[in-house]
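Beneath this line is the structure, given in structure tokens, with notes to follow.
With one protein chain held back, the other chains of the complex are shown just where they sit.
Here is chain A:
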Amino acid sequence: MKRTLPILAVLMVLLAAIAIANPHFLEPAGFLAFLKRAAPLVILAAGQYFVIVSGEFDLSVGSLVTAEVVIAARLIDGDGSATWPVIALLIVIGLLVGLVNGVVTTKLRVPSFIVTLGMLLILSGAVFLWTGGAPRGALSEGFRAFGRGGLGPVPWSVLILLAVGAAAIWLMRADFGKTLIATGDNERAAALSGVRVDRAKIIAFMLSGLAAAVAAILLGGFAGVSAQVGQGLEFSAITAVVLGGVVLGGGRGSVLAAMAGAFTLEALFTLLNLYGISGALEFTVQGVIIIAAVAAGAVHLPRMFTPRKGDAHAAS
């Protein structure tokens, strides 16, 4: 919890700034709309957190989201009865992509940066090839309900977000979480003390793939079919995690802080938008955040915590 405090403070400041610029933000409807908009990124950040805290990267989530949305549209093709089977298929695809990422990273010893970058290119190329640049088909109303509709005034995506967040926090408190952090902190030590390092990492990648599938269902539901839906999301997710104080290279940081980082990033985007700053700047902002957060970690960590050579530098 202690590590979550700084990012929560930043988040509060940003939310206050938004509220000043747009008083409607404080009304339940306005705030729920913000939560709904942030939900996909927060879920992706939770997934990315598992991978990063285990000492790896997952760059494939953005194009996985795009692929999932495009596949869903093509397979559902407006037919409501196909909704649930396709959702099940999307989740399987997400887990499968994570499995491949994890197995190649751990068993074949290819750095995850390369594996998932390759997966990003493979998926985006495959989507382009399959669709020819113009996605076909349509999502059913039932599918879109997860991103558009709600239970009374509360959007479904907010409820799904709560469930995912609770599950992520529970996972990190369970043995799995401790194993994962130990793996990211010092892989060799963890392995020598009996942790099944490879298994932990593979599961982390599968969780990230699962998060991408859920995010895809929410994003596709929110705004419909698009071949650009996932563009840049991998960087937003990594930025969010880093912003939450999670150390690139693994071993430190909480999943709650990572999710708070995603909320903060989304709040920052909202604020930029409110002040009419072009969307192109979002990339710049993310770049500055990643560099600054890693640099700040490298500067402060040795003084605040037990000095541990290497792990902060491993990130850069």
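Everything that follows uses one rule, which is that a contact is a pair of C-beta atoms (placed from the backbone, for glycine too) under 8 Å apart; a residue touches a chain by one contact, two chains touch by 3 or more; residues count from 1.
The rule is simple: contacts and distances are computed from a predicted model.
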Hidden subunit of the complex - UniProt protein name among "Sarcosine oxidase subunit delta", "ABC transporter substrate-binding protein", "DNA 3'-5' helicase" or "Stage V sporulation protein AE": "ABC transporter substrate-binding protein"
Sole contact to the chain not displayed, among A:G30, A:G118 or A:G165: A:G30
Candidates A:G47, A:G102, A:P135 or A:G250 - the one touching the absent chain: A:P135
From A:V127, A:A182, A:L219 or A:A237, residue that would touch the chain that is not displayed: A:L219
Residues of chain A in contact with the chain not shown: 22, 24-25, 29-30, 33, 37, 117, 128, 132-138, 148, 219, 222-226, 228-229, 231-232, 235, 238, 270, 273-274, 276, 278-280, 283, 286-287, 290-291
